[in-house]
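To start, I am sharing the structure in question, which I have written as structure tokens.
What you see is the complex with one protein chain gone and the rest in place.
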Amino acid sequence: MSFVLGYYVALIAGSTFAAYTGRRTVFLMLFSLTLASFIVGIIGGEGALRFIATAAGLLALAAAVSYCFREFLVAVTKPSLSKELKTAPLTAAFGMFVIFTYAIAGIFAPWIAPYGESEVITQAFAPRDENLLLGADQLGRDIFSRIIFGARNSVGLALLATTLAFLIGAFAGLMAAVKGGWFDNLMGRTADVIMSVPSLIFALLMLSIFGTALWVIVIIVAVIYSPRVFRLTRAVAGNIVVMDYIEAAKLRGEGDWHLIRKEILPNSTAPLIAEFGLEFCFVFLLIAGLSFLGLGIQPPTADWGSMVRENATLISFGDITPLIPAGAIALLTVAVNFVVDWMLFRSSGLKEV
Amino acid sequence: MGDLLGLVLKRLGLGLVTLLVVSILIFFAVELLPGDTAQQILGQGATEETVRALREQLGLDRPMVVRYLDWLSGAIFFDFGVSAISGDPVTASIGPRFANTLFLACYAAVIAVPIAIFLGVLVALFRNTVFDRVANVLTLTSISSPEFFLGYILILYLAVKTSLFPAISSLSEGMTFGELLHRTFLPALTLVLVVTAHMMRMTRAAIINLLSSPYIEMARLKGMPPFKVIVRHALPNAWAPIINVVALNLAYLITGVVLVEVVFVYPGVGQLLVDAVSKRDFPVVQACCLIFAATFILLNLAADVGTILTNPRLRHPK
Partner (left out) sequence: MSKFKEKDVLLKIRDLRIDGFSDETWVPIIKGVDLTLHRGEVMGLIGESGAGKSTIGAAAMGYARDGTRISSGSIEFDGMELSTATEGERRALRGSRIAYVAQSAAASFNPAHKLIDQHTEAPVHYRIKKRMESQEDAMTLYERLRLPNPSEIGFRYPHQVSGGQLQRAMTAMAMSCRPDLIIFDEPTTALDVTTQIEVLAAIRDIVDQFQTAAIYITHDLAVVAQMADTIKVLLKGEEVEEQTTEKMLDDPQEDYTKSLWAVRSFQRPQKKRPSDGSPPLISVKNIDAAYTGGVKVLDDVSFDIYPGMTVAVVGESGSGKSTTARVITGLLPPSAGEIQFKGQTLPKFYKDRNRDQLRQAQMIYQMADTALNPKVKICDIIGRPAEFYSGLTGPALKQRVDELLDLIELEPAKYYNRYPPELSGGQKQRIGIARALAAEPEFIICDEVTSALDQLVAEGILKLLDRLQQDLGLAYMFITHDLATVRSIADEVVVMQNGKVVEQGPKDEMFQPPHHPYTDLLLSSVPEMDPNWLTTLLEERGVDNIGEAATS
């Protein structure tokens, strides 16, 4: 009961303060939360109220962290960059913060994780305690440690595949735009064919044939996603190739390589970087899906997709543990998408596809 | 009118060629394997003799091209040969499962498409308001989540904790339609969540893209209220991109279904494919892939034709 009282007192005091100091949006948010809490509290009782309070608290915390992180970035970067960063919405700042955290976790995994990646330390499905933050998995390994190592494996693999897809696709796209003619047509048709098979199905087919070695996964995923990069690069470069300055350079007698490097690339970096982010999300989700189906990264390597599958049975006992690696995947993808969304909005030359 | 028909026919022809190339790809990729189906069936321990005998029995001693043509002509009449593991005809196991998969995809589509377009138009109308921002964050989150994440959350909250719906969507003979809808609600909802978010965003983008056109400004300067501007002036020109979005997402449903079927143990083609892949049962893998690819190509084709048919310039030639 005291929680309910304290909750409402805090909310109303906050709204009053916001209204008094003239912060309209803050006031509206706080007060609508108060009103919503009244209704939910009457229907769902104290439990529902606690849930709302936790959710709102987490949201506020995320917003505060994002805000601080943005201010931090603005403070430490060069003036040209910090001017851009100042315009970033909180969602984008949140995205950057999450990416930053994942990077730290991935790079320093062996130092952060309390146990080894595939170290069996206790019995299967041991419950959580002080030593085992998230309990143990079906073989008695520490789930927390495996999640930390997973950051390195899952994200690293996706990053590798994306980079490769990007190199293939962007190079082909730029060449096709500059060369035109039969080369352009051939590349376009090839991309069409690859894209006309659903990516997950294509990956399953190829993996069933070539096995699931890591390098096989990287190459297959890169081949599957390079047509997307190709199409975008071709479209972006296609808009640049029709410019008069390209015509002037061609008439001067410049070679294709000069055109690509000096004239086209400097004008297409913004959409290409944004596309890299988007592409990463697709690749990451595809690899996670494959792992979830047991056809991606193979045990005992820690990987988020396969961890969900391995511990899925816990769900039927109402345990949320298998949701944590799945949530980790979702959180990173959301984060990247938030940043990309902002970048697309900034460059706005490219509408989302 | 002749132009229009010509364009449509050209698209259809192109789609057919693509399908043919894809079938070649699917068939010959498997041929790249060391060993062949006979070896696969009999395993490493088999003698030369028995392998050769089975090879002859399966017709594997004929040249590759002949076997491809044979396979293709069979596939046209839905005959994909026999499973390498069980020896049963592939079509018999795929047929009913394909119907199940289609049912699930349609179930999701029927809910998702109208909601997505309606909400997409709505957020375009209220662009840059709090409503739009919240929708943006929610849809982005939904797109970014793997299907199995959403699926397990739904299972946790709607099946395990509250038992509103069954966690496992097993189908049985003689179920009423209502029962069927109830059993398959969670997998359908998972698909709806992902697909709606995507379609909504793209509908919004398609409409907002048009809002900077001079004819939209003209409509505003004619005194048309915002709702009329969107519905009468922007929407008719946004059909082409919206049709594309819908087709793309329906195509996505067909593949997204694979993961969802596994999560909910739903007896569809996706499950079958995943099993076949892990057992390396290639006739089944090839058949499933071809069916998925054909559906995918068909939907994209439908989108292209739809785009052509809604283009006023093509529909009313000079």
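Note that the chains are named A and B in the order they appear, and that numbering of residues resets to 1 at the start of each chain.
The rule is short, and it goes like this: a contact is a pair of C-beta atoms (placed from the backbone, for glycine too) under 8 Å apart; a residue touches a chain by one contact, two chains touch by 3 or more.
Here the structure is a predicted model, which means the values were calculated and not measured.
Enquirer: Among B:G87, B:G178 or B:P312, choose the residue that contacts the chain missing from this document, as touch is defined above.
Expert: For the chain that is not drawn, the touching residue is B:P312.
Enquirer: Using the touch definition from the top, which of A:E263, A:E279 or A:E310 touches the missing chain?
Expert: Of all options in A:E263, A:E279 or A:E310, contact with the hidden chain holds for A:E263.
Enquirer: For subunit B, enumerate the residues touching the unshown chain of the complex.
Expert: Counting over the whole complex, subunit B touches the hidden chain at residues 212-215, 217-225, 228, 232-233, 236-237, 312-313, 316, 318.
Enquirer: What does the interface between subunit A and the hidden chain look like in terms of residue numbers?
Expert: The missing chain touches subunit A at positions 87, 243-245, 247-248, 250-254, 262-263, 266-267.
Simple rule for what comes next: only the chains that are shown with their structure count from here on.
Enquirer: Just how far, in Å, is the C-alpha centre of subunit B from the one of subunit A?
Expert: Taking the average C-alpha coordinate of subunit A and of subunit B, the gap between them is 23 Å.
Enquirer: Which stretch or stretches of subunit B touch subunit A in the complex?
Expert: 18-19, 21-22, 25-26, 29-30, 32-33, 136-137, 140-141, 143-149, 152-153, 155-156, 160-161, 167, 201-202, 205, 209, 251-252, 254-255, 258-259, 262, 273-274, 276-278, 280, 282, 285-286, 288-289, 292-293, 296-297, 300
Enquirer: What part of subunit A is in contact with subunit B in the complex they form?
Expert: Per the stated touch rule, the residues are 91, 192-193, 196-202, 204-209, 281, 285, 288-289, 292-295, 305, 308, 312, 315-318, 320, 322-323, 326-327, 329-330, 333-334, 336-338, 341, 351-352.
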